[in-house]
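For reference, the structure I am asking about is given below.
Left out: one protein chain. Kept in place: all the others.
By written order: A, B, C, D and E. Residues from 1 in each chain.
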Amino acid sequence: MPIVTIQVTREGTAPDRQSVTAEEKAALIKGASELLLNVLNKPLEATFVVIEEVDTENWGLGGLPVLEYRRQLAAKMK
Amino acid sequence: MPIVTIQVTREGTAPDRQSVTAEEKAALIKGASELLLNVLNKPLEATFVVIEEVDTENWGLGGLPVLEYRRQLAAKMK
Amino acid sequence: MPIVTIQVTREGTAPDRQSVTAEEKAALIKGASELLLNVLNKPLEATFVVIEEVDTENWGLGGLPVLEYRRQLAAKMK
Amino acid sequence: MPIVTIQVTREGTAPDRQSVTAEEKAALIKGASELLLNVLNKPLEATFVVIEEVDTENWGLGGLPVLEYRRQLAAKMK
Amino acid sequence: MPIVTIQVTREGTAPDRQSVTAEEKAALIKGASELLLNVLNKPLEATFVVIEEVDTENWGLGGLPVLEYRRQLAAKMK
Partner (left out) sequence: MPIVTIQVTREGTAPDRQSVTAEEKAALIKGASELLLNVLNKPLEATFVVIEEVDTENWGLGGLPVLEYRRQLAAKMK
């Protein structure tokens, strides 16, 4: 009876996308459920998966909102 | 000082509703707070309740997004 | 398919107990599941309940660990 | 590698605001990350901060949705 | 910068084990991180995985603690 919670920033994986697609979400659900089946022998039916998309201004890293963190990291890399 | 977190899919309990209503949310908050009072003797004032509504495409069960899971289950039942 | 998470301090409801008892946990699980059935018509089978017991030194309120908070509150009440 | 999750009601801190501002969120992220650095010596880079804004009708206290709780409390205080 | 939280009951996958083994935990961490890499192109370094083991008396299903639920289900199946 596992519960897998996946928290990601609300962003697309391609320039023309604003968020995770329904297909990508289905792949996460399938993959997480199969992982619990393969590693701990939990039947697929027993696993709940919850995906939480978090707005980028609500996600922090390195003491900064994530988009600002990436900007500063990119600037340092130049 | 309990915290009760209730995660449900964002769906209505009747065909013409898209989500949990404010009345239903108030009933969940009241019921969860009274449960902690009755079982563990926690005063109503001490309990926080947080309701999280999760889009159906973000909720997985049986390795599938929940609406697809229900479709396949319904098909099997025929 | 709701998930109900109940976080409480790891304390007994009587002087001779150090923690929530198995009977009290069973009552929380039963009550939370019935609440979702009554309010949102979710079948008992569909609801997961997870109880998290938190050590009192890991729980804060009013800027203080909870036992210290209660001590100061009790002193003020005298 | 700490994770700090901050749950607040979706409300503004001034009458003309409907929610937490981006500046306030950045201050929460900075403050939480510095707290972990100062107290536990965790490098800023190691800390994730996630802010969750919860609609007021989804937040309960004293057995009531929070706005109703405040209304009743204000009435008692008169 | 995803966070994956995996909640499972504290049980072994073989009769002589009382809990998830370190090897199984490492496999869950590896699998969850690779899933985020494969589906959303998130670098392994960016993903945090947290495994929470929950005592069986703290996990409820069908309105019952999970071991009692399984007992009743097994009895029905006879």
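Everything that follows uses one rule, which is that a contact is a pair of C-beta atoms (placed from the backbone, for glycine too) under 8 Å apart; a residue touches a chain by one contact, two chains touch by 3 or more.
Quantities reported herein were computed from a predicted structural model and do not represent experimental measurements.
Chemist: Can you list where chain C touches the absent chain?
Modeler: These residues of chain C touch the chain that is not shown: 7, 54, 57-65, 68.
Chemist: Please output the residues of chain D touching the missing chain, sorted low to high.
Modeler: Touching the missing chain: residues 1-9, 13, 20, 24, 27-28, 31-32, 35-36, 38-42, 59, 61, 66.
Chemist: Residues on chain E that touch the omitted chain in the whole complex?
Modeler: 22, 25-26, 28-30, 32-34, 44-45, 47-53
The rule is simple: only the chains that are shown with their structure count from here on.
Chemist: Starting at chain B, figure out the least number of steps needed to reach chain D through touching chains.
Modeler: 1
Chemist: Work out which of A-C, B-C or B-D repeats the contact pattern of A-D, with more than half of the residue-numbered contact pairs in common.
Modeler: B-D
Chemist: If you tally the C-beta contacts for A-C and for A-B, which one comes out higher?
Modeler: Between the chain pairs A-C and A-B, A-B carries more contacts.
Chemist: So how far apart, in whole Å, are chain D and chain E when each is placed at the average of its C-alpha atoms?
Modeler: From the centre of chain D to the centre of chain E is 29 Å.
Chemist: Just curious, how far off is chain E from chain A if you go by their C-alpha centres, in Å?
Modeler: 18
Chemist: Counting only residues that touch at least two other chains, what does the list for chain A look like?
Modeler: 1, 3, 7, 28, 32, 48, 50, 59, 61
Chemist: Chain contact graph: line, ring, star, complete or other?
Modeler: Topology of touching chains reads as other, fitting no named class.
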